[in-house]
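With one protein chain held back, the other chains of the complex are shown just where they sit.
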Amino acid sequence: MRSLAHKIRIFGTVALAFGVGAAMVPTALKAQEGQLSLLVWEGYADPSFVKDFEAESGCKVQATYVGSNDDFAPKLAAGGGVYDLLSVSSDAAEVLVRAGFVEPIDISKVPEWNNIYEAFRNVKSINVDGQVWAVPFTWGANPFLYRTDKITTEPDSIAVMWDPQYKGKIGMWDDKSMLYNAARMLGIADPFNMTDEELEKVKAKLIEQKPLVRKYWSTAGEVINLFASDEVWISYTWGGLMLNELGKQNIPVKEFTPKEGADGWNDNWMIAKGSPNMDCAMKYINYMMSAKGQCGVSTVTGYSATNPVAAKTCMSPEEFKAKHQDDIDFVGKLHMWQAPPRIEEYTNAWNAVKAAP
Amino acid sequence: MTGRGRRNLFAAALVSVPLAWTIVFMFAPYAIMFTYSFYTKKFPMFVPDFQFGNYLMLFQDIQYRQVFVRTFKIASIVSLVALLLAYPVAYCLVFKVHSRKIRMAIYMAIIVPLWASYLLRAYTWKTILGSQGVLNSFLVWSGILAEPTPLFLYNQFSMVITLVHIFVPFMFMPIFTALEKIPRSLLEASKDLGVGRLGTFLKVTLPLSVPGIVAGITFTFCLSFGDFIAPFLVGGPDGFMIANIVQSQFGTALNWPLGSAISIAILAIVLLVITLSDRLERAGRLDLG
Amino acid sequence: MNIIELRELTKSFPGAGRVVDNVTLNIREGEFVTLLGPSGCGKTTTLRLIAGFEYPDRGSVRVSGQDVTELAPYHRPVNTVFQDYALFPHMSVEQNVGYGMWIARAPRAEIAARVIEALRMVGLQEKAKARPAELSGGQKQRVALARAIIRRPKVLLLDEPLSALDAKLREAMQVELRHLHQKLGITFLLVTHDQTEALVMSDRILIMERGRVVQDGTPPDLYERPASPYVANFLGTSNLLRANVAGQDGDVLAVEAGPIRLRVRMSRRFEKTEKVTLAIRPEKSALMTNARPDPGRAVISGRIIDHLFQGDVLRTSVDIGLDTPFLIDTQLASSGASQRLPPTGSEAQISIDEASIIIFPGWSGS
Partner (left out) sequence: MSIAQPASEEIRVLADAGDEKPPRRRDGVAWALKGFTGLVLAALYFPIVVLIVFSFNDNIVTTLPLREFTLDWYRKALTNEDMLRATWNSFHVAFFATALTLIIGTIAAFAIDRTEFPGKNVFRRLVVLPLILPGIITGISMLNLFRVLGFNLSLETVILGHATALISVVVTQVYARLLRLNRRIEEASGDLGARPWQTFLYIVLPNIRSALIGSALICFTLSFDEIPVTFFLTGRENTLPMYIYSTLRKGITPEINAIGTLIIAASLTIILLSVWLLRDEGREEKR
C-alpha cells in the first residue's frame, strides 16, 4: 500500500513538474518584428477594422488602452521598446516631442496627408522644429451623458454636476480637463491660462463637488459599466463612444452639450522613439487614414473623421452631416483642448482634488 | 586544495550569490529611489539635485498629509476589524475544537482563500456591494429596502470590507500559532488557583498571545497600508490612499522625485512598524519570563 | 605502530575559548582507547578534529602515518558513530548502511553482500527494509555502527554512542562493542563522559580536563593511582578531604582535616603544615563493627546522616564535621550488613584502609 501511495506521489510530482515546464512554451511567443504594439484610447484598435489590417499587412496588432492624455508620457518614460504607436490628443503632443519620446513622421509616406483638414494638419503642437510629428486622424466633442429614465428634464448647464439632487449618481473623468469644465462654469475667461487665484477657486469648486461624486472613472469601459449597473446617472463622457456602447445594451441614455460649451479635441498618431516596427507603424497610420480606417473608427466610437475625402466614400450623407464632416467651422465653436503652459500646477491641482477628503 | 580551503571557498560562494542578488535587486533599487527623492522634477523627467523639497512637500502640502492620515486610518481600522474577527476564530480553533482533523480542516479552510486571486476577490466585492449587486438586489427582493442603496460601494466602508477579507488570514495565522504554543498546563494551573475563565483569559491567554497579535497586526497593517488596488476597484472619491498617490506620481503626474520621496516615506513607516513589532514581541516574551 | 598521532592540537571557538589545548597523544593500531571527561572538556572536539569536521588552529593530526590535518572528512580513512546516530531519515536501513559504498561506486552486488554482512554483525538482518523512524534506540545504534564499519576504516570514532540508551541496553551494548572490537581488529576511539563505560570497554583511558589530557593509563592504573583529585573523583567516587600536614615521622604522615586526625603510611616527604588533599574511596571505608580497628586501618568518628540503598551496595553518609559528608559503601551481598545498621543520627566509627588513602599535594578545587 505504502509503496503504491509513494509511486502515485512521485508521479504527481513529476506530472506537476511537466505541467509547469510546459509554461516555458511562451518564450517562443516573444514579441518580435511585425508585432505592432499600440498605446491608444479605446476604440482605436477595434477588431472590426483591425482584422482586415492584419490580413492585408501581415502585422499583428496588440493594444494597451490609456485613460488620460497624461498616461502617454509616463508609459514612455518607464523605458523604451514597449510601444510602437500612440494615439495622442493634440494638446499632449508637444510634450512628447520635447521629451524626445517620439519620432518625426515623413509625410511623404502618408498619401492621404493633403486630404486632411488643414485646421488639424496645421496645429502648432504637432509641427515642432520644422518637422511633422503626428498624423491627425479623428476629432470630436466631449458632451455630458445622462440616463433619460432617471433624469427626466434635459440639463443644460455644467452646473447640473453640482446638483445635490443627484448626490452619489454623478460620474467624473479622472483627468485634469475637469478643471477646464469647472472653470468654464465659473465663468473664467481662459481655462488654459488660469491664475493661481482662479485655479484655487476651481479646485475648491471641485472639492465641494466630491461628496456628490460616485466615482472618478478612467476608461470608457468603466463609465459604461457605471451607467449600465445603475451606479451613475450623469457623467462627463467622450462623445459618441459611450452612447454607442450603452445603446447596444439598451440603457436609455442621451448626450447633451452644456450652454457653457463642450470640450473639443483631435487625436493623432505618433510613433514612439526607437520603435522596432517602423514599417508596420506606417502601414497602420496609412490604413487608419484610408476610408476603412476613418469609417472604422468613426463607426465604433462615433467620433468624426479628419479625412473628409475618405469619409465621404464610406459614410452615408446623413452620417456625414451628423458628424459635422461638411462643417469644419463647427470645430471653431468647440473649446479645443490646449496644453496649459503651467501644466504642473494644473496636474497638482487635480491631484489635490482627488486626494481631498 | 585542502579541506579547510575548500570549505571556506564554499562558504564564500554560498554567501556571495544571494548577497550579490540582494545588492543588485534590492539594495541598489532602494538606493536609486533614495537618490531620486532628492532630485528636482524638471520637464520632461527630472534633474539630479540635492534638496529636501520633495520631503518638505509631504509635510507642507495638505493633500499629502490628508492622504497619509486617511491611509493610516483605513489600515488601522482594517487591522482592528481583522483582529476582532481572527482572534475569536483562532481561540475557538485552539481551545474549543478538540478533534485534530477538524481543527486542521478549518485551519486550511481559512488560509486557502489566500491562494484565490487577490484581484478577483476584490472584484467580487464590487459585484456584491454595487447598486445592482447581490446584496442590494437581495435586500430589495426581500422587501427590506424599497430601492437599492448606494451606501455599500465606492466608499471607505467597501474598502475596509474588501481589505479585511483579503488580509484576515494573515491575522489569523500568527495568532493561531501563538495560542497553539500556550502550554495547556498553564491554563489548568490558573484555573487551579481559582482564577475564573475570564480572569484566566485576561491574565494568561491574552498576554501569552500578544506576539501573535503583534505579528498579525504588523502584516495586516503594512499590507493594507500599501494597497492601491482596493481603492481603485471599490474605493470612492474619498478613497485615495498613499499608494495611489505614488502610482500617480510615477504615472500621470510624472513626478518621479516626489513619488520616490513618498515611497521612501512608506518604506520608513514599514521599517518602523517592523522594528516596533519586534520590540513589542520581545518585550512580551520577557514579561513572561 | 601508532595509527593516530595528535601533535600539539589546539582549537578555539569564538565565545568558548580554547576547547582543545595543546593535545598530544598517540593511539596504537588495534587499541580500544577512550577519551573520558565531563561535558565541555574538549573530548568531542578532539574527535571531530580527527574525523575532519573541524580544522585545528594549530597542531597536526596523522592517521596511519599520513598527515590529514587539512584533509576534508571524505578523504580520511576513519569513520564515525554519532551520538544521536545521525541516520539518514529518508533512507531505509540497508540504504543507510550501504551509503558509504554506494558513494564509492562499489558494484551493486558487492554492496548488497557487504550490507548483509555488516547487518549480521550487529544482528539486524531482519530490519534491512525498515526506515530509521521505525527502529528503537538500540536498533538505530546498531545501524549507525554497521554504517560506520562497512567501509572498514582504519579507525572507528565513537562519539558518546551509548548515551541515548537506557541503562540495561547500555550495559549490553558495552559488551557487544567490546566483542565487535575484537572481531574487527580495527582501532576504536571512544568518547564518553561515563566512567563505567570507559572502565568496562577500554584498553586505555585518556582523561581530559579543560581541553588537556590530564592522565593516560589502563583502567586499573587510573583507578588505583589517579594523578589528581580530579581523576580520583571522576573515576569512581572519592571522599576528598582537604587537610594540613601535622607532622611526619618516618613512613608515617600525620594529617589534620578539621577535627579529624589521621596517620597514613606515606614514603613521600611533605613540609609541615603543607596543604594536601586526601582521596578516600567509599568502598575502602567501613562502619566499624568491632570495638578495635584492625591493624592498618585508620579510624575517624562521626554521626550517621542516612543510608542509601543502591542494590548490591549500601551507601552511608556520615557527618564528620567537615563541609561535605563522608561516604561509605558497604557490599551487601558479602556482609549482610543491612540487618545490623546503626540508626540514623547515631554515633559511628569509620575505619579506613590506610594503604588505599591517596594524598595529593595542594587543596583540590582551589
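Labels A, B and C are assigned to the chains in the order they are written; within every chain, residues are numbered from 1.
Heads up, the rule we're going with is that a residue touches a chain if its C-beta (ideal position, glycine included) is under 8 Å from a C-beta of that chain, and two chains touch if they have at least 3 such contacts.
Predicted, not measured: the structure shown is a model, and the values here were computed from it.
Colleague: Which of the chains on display does the removed chain touch in the whole complex?
Modeller: Looking at the complete complex, the unshown chain comes into contact with A, B, C.
Colleague: Which residue from B:Leu58, B:Val78 or B:Ile110 sits in contact with the chain not drawn here?
Modeller: B:Ile110
Colleague: Per the definition of touch given earlier, which of A:Gly67, A:Gly168, A:Gly240 or A:Pro340 contacts the omitted chain?
Modeller: Touching the chain that is not displayed is residue A:Gly67.
Colleague: Identify the residues of chain C touching the omitted chain, counting contacts across the whole complex.
Modeller: Residues touching the hidden chain, for chain C, are 51-53, 72-74, 78-80, 82-84, 86-90, 99-100, 103-104, 131, 133, 147-148, 151.
Colleague: On chain A, what residues meet the omitted chain?
Modeller: Residues touching the hidden chain, for chain A, are 5-6, 9, 12-13, 16, 20-27, 29, 31, 35, 37, 42, 62, 64-65, 67, 78-83, 218-222, 224-225, 228-229, 245, 249.
Colleague: Tell me, which residues in chain B touch the chain that this view leaves out?
Modeller: Output for chain B: 6, 10-11, 14-15, 17-19, 21-22, 24-30, 32-33, 36, 85-86, 88-89, 91-93, 96-100, 103-104, 106-113, 115-121, 123-125, 127-128, 130, 132-134, 137-138, 141, 165, 168, 173-174, 176-177, 180-181, 184, 197, 211, 214-215, 218-219, 222-223, 225-229, 233, 243, 246-247, 250, 256, 259-260, 263, 266-267, 270, 274, 277-278, 281.
Basically, only the chains that are shown with their structure count from here on.
Colleague: Specify the chain most distant from chain A by Cα centroid.
Modeller: If we average the C-alpha coordinates per chain, C ends up farthest from chain A.
Colleague: Can you give the whole-Å distance between the Cα centres of chain A and chain B?
Modeller: Their C-alpha centroids are separated by 35 Å.
Colleague: So how far apart, in whole Å, are chain B and chain C when each is placed at the average of its C-alpha atoms?
Modeller: Using C-alpha averages as centres, the distance is 58 Å.
Colleague: Between chain A and chain C, what is the gap in Å from one C-alpha centre to the other?
Modeller: Taking the average C-alpha coordinate of chain A and of chain C, the gap between them is 88 Å.
Colleague: Which of the residues in chain A come into contact with chain B in the complex?
Modeller: Residue list for chain A touching chain B: 68, 70-71, 73-74, 77-78, 95, 98-101, 168-169, 210-211, 213-216, 229-231, 344, 347-348, 351-352, 354-357.
Colleague: Within the complex, which stretch of chain C touches chain B?
Modeller: Touching chain B: residues 52, 55, 70-73, 75 of chain C.
Colleague: For a test of understanding, state which residues of chain B touch chain C in their complex under the given definition.
Modeller: Listed in rising order, the residues are 2-7.
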